[in-house]
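Provided herewith is a single structure, encoded as structure tokens, for subsequent inquiry.
Left out: one protein chain. Kept in place: all the others.
Each chain gets a letter, A and B, in the order it is written, and its residues are counted from 1.
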Amino acid sequence: MDLATLLQILDSATRLMAPLLLACLAGLWSERAGVFDIGLEGKMLIAAFAAAAVAAVTGSVWAGLAAGIGASLALACVHALAAITFRGNQLISGVAINFLASGLTVLLGQSWFGLGGRTPSLEGAARFAPVTLPGAEALRGVPVIGPLYAEVLSGHTPLVYLALALVPATGWVLYRTRFGLRLRAVGENPASVDTAGVSVVRLRWAAVLIAGVLCGVAGAYLATGLSAGFVKEMTAGRGYIALAALIFANWRPWRALGATFLFGLMEAVANRFPSLELGPITVPSMVMTALPYILTVIILAGFIGRATPPRAGGEPYVKER
Amino acid sequence: MGLTAATGDAARPATAAPPAIELRGISKAFGPVQANRDIALAVRRGTIHGIVGENGAGKSTLMSILYGFYRPDAGQILIDGREVAIRDSQAAIRAGIGMVFQHFKLVPNFTVLENVILGAEDGALLAPSLGRARRELRQLAADYQLEVDPDAVVEDLSVGHQQRVEILKALYRRADILILDEPTGVLTPPEADHLFRILRGLRDQGATVILITHKLREIMQITDAVSVMRRGEMVATVPTADTTPEALAELMVGRKVLLRVDKAPAAPGAPVMELAGLRMVDADGVERLRGIDLTVRAGEILGIAGVSGNGQSQLLQILGGYPEPGAQVTGRATLKGAALPLAGADARQRRRVGIGNIPEDRQAEGLVMDFAAWENMVFGHHRDPEYQAGAMMDNDAIRQRTARLMQRFDVRPPLSDLAARNFSGGNQQKIVCAREIEEGPALLLVGQPTRGVDIGAIEFIHRRLVEMRDAGAAILLVSVELDEILALSDRIAVMFDGRIMGERLPGATTAGELGLMMAGVGEGRAR
Partner (left out) sequence: MTRLPRWADLVLTPLISLVLAFGLSALVILAIGESPWLALKTMVTGALGSSYGWGYTLYYATNFVFTGLAVAVAYHAGLFNIGGEGQAAMGGLGVALVCLALPWPHWALALPAAMLGGAAFGALWALIPAWLQAKRGSHIVITTIMFNFIAAAALNYLLANVLRPTGSMDPATARFPEGTALPRLTDMAAALGLDWGKATPANVSFLVALAACGLVWLLIWRTRLGYEIRAFGKSERAARYAGISPARITVVAMLISGGLAGLMAINNVMGEAGRLVLNSVEGAGFIGIAVALMGRNHPLGILLAALLFGFLYQGGGELALFTQIPRELIVVIQALVILFTGALDNMVRMLIAPLFARRGGA
């Protein structure tokens, strides 16, 4: 493999990482507050659809982004209502949201555009354009760092940089602010927050809504940044991979960056080499496709490291007598 | 600090000041259950005020109302003579009320400092709050003997230290009324003494302390006044100096209480179970049992006294055949002379060889709360041949047996289709006792048999246990209630920190001596 190919793969890994990272951080916010979210996939999907649809109609990618966030937030509200307000089963609610998005996107897409669930192709201002980072061209000549900066880091759409910036931002809010302290506490022992006179319900709603916004951005990026429009089921399991990455990252923001980059890299390699030849054995692309899931199972099994989820995760909070 | 201000108040003559807390006509119902009925209570500032009552008397509900966890259906709350509306815990905190719950409300993987500031931060950023809390904690530690490492992670602290964190949380919020709910249940006697020193220190600086407990000894030891609750009503408030434990007990249950069980002297026979060198290391590598040697004879009740958390639960679980997952068990045991495997145990095997088991926590272990009474009546014995009909279970036979046992043990209501959760605590316990006693075990393990059980059922269950003993069964009784141990046991072993500290005969020991042994002071210590 030559250097150009390597740089290409890293570049594409960064691009593919972005939606995973956004969704993974969404899951992190929600689960750190004690609300399981297997509906990342559905929220991303409906956001991708809404973003593509609105961008196609208005010609503005920013309007699309707003619509994507709005649609994802709507589903986040359903989840919060079921999981927090009515203390329902968080896992089942997530499953329902995934199906709801899966059905609604095709139903609405077919009726609005008649393209079998696709939206019209986006071009120009209806898509996010790549941004060249300052000094990318100037640094290109510097060995190693230059090409990495110019080819891999530079030249992505703004949402990729937003995703990257959200990693330190998430870490800072969680560990350095009052809101973060309370949010983490509510995911570990909600009674501690409740007896301190702070509303468990409000904190959890906030976390789920933040997850909604992040999934909205992730979905909008899929449809208007990574691709040029919405196609049926375009999230293709990314919500679940993000969930896997979250476990891989042990619910920590910086590790989420590492995990999602790893999974992005696998996807990039699988795209570039449909079957990977490693000396005498040929690794079919399906192995690369399945690898994130297999790795997650291994992590969950505790053979490498140990996943310790927030203690109150999945449990609706009921005041005890 | 709020407490320094309070000290100034205390300088005034106490009689002139309105009560720190006054409750008028507080009522609260949960569905058909009237938890509190027309409660009136006045607590003077700068005193330690005890509230006693049986389980379910409404003490905790009343305090939860005071702390804003529940809204009363009727009544007024006055703090320092002014009526306040306590809508939520925030309002209670603003009114200067702090609460230390029986089950601590701490975040286990946060540091002490983080737990202390949680919900009482100074601003949106944590750093300034943490700095201030660190300084204040140092001051509080010096003032009230409340030393805790501010940077320690709470889950690494002992129970006694975790309780200090809870008190610090309240003081950091400038609470000058402190409510403690059953604070000594998890403490050793020396830890409890330290707590009492802290509480006296707080009182002497002008704070008001409300102590909820069912231990009359503590009430006599530390309180200035005491109120008694019974079945949701406040039946009396008296200065502690003017009352006796016997009088309080009578007020609690509404009639004269026999604190002793009538029983003939035991006639112990051959050893039924012998246990030698039992050790257990749990999944985290902590040694919970450190070499237990015990013998239980036919026709005797061996009582195990001790503060909860000193290995009694592990002992019962191992003997019952269900040690906690990941535990490593070593040691030797025999039952009726035959070897009883301790490691790799199986609860079914235990039942087959004749070990019955009334577990410590009937709701989590002894019963499946959603199962009907008849399904629960064979729980654990459901594979016994008499309940089988070919490949299926013989539900008719089980129902018939249930009807018989419900009558014999006076389970009310006698409805075998009713789910276990719909019975009262006492009747749930009677179902468990009926099942385990009627199987006629050679050895009966009994854990906290009367926890959360009303007085009538306590007497009934105690009588049954003595009858079993008289019929020649060996009984191993674990209870954290020293009074129960003293009343029932023919021999008493004291457990501390995974060891047997020593054995005593009930007639030849005192509660004081047992208390010292429970605190780890005694013969077994040096090894």
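The rule is short, and it goes like this: contacts are C-beta pairs under 8 Å (C-beta built on N, C-alpha and C of every residue); 3 or more make two chains touch, one makes a residue touch a chain.
Since this is a predicted model, take the numbers as computed values, not measurements.
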{"item": "Among B:365, B:484 or B:497, residue touching the chain not depicted", "value": "B:365"}
{"item": "Contacting the left-out chain in the complete assembly, out of A:6, A:57, A:74 or A:95", "value": "A:95"}
{"item": "Positions on chain A contacted by the hidden chain, ascending", "value": "38, 78, 81-83, 86-93, 95-100, 102-104, 106-108, 110-112, 117, 237, 240, 243-244, 247, 284, 286-287, 289-290, 293-294, 296-297, 300-302, 309"}
{"item": "Hidden partner interface residues of chain B, rising order", "value": "31-32, 320-322, 346-351, 357, 359, 361, 364-371, 375, 379-380, 382-383, 388, 391-393, 395"}
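Note that only the chains that are shown with their structure count from here on.
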{"item": "Computed distance of Cα centres, chain B from chain A, in Å", "value": "46"}
{"item": "Partner chain A, residues of chain B touching it in the complex", "value": "60-61, 64, 67-69, 88-93, 99, 101, 103, 105-110, 114-115, 117-121, 123-127, 129, 169"}
{"item": "Chain A - residues contacting chain B, complex", "value": "175-182, 184-185, 188-189, 191-198, 311, 319-321"}
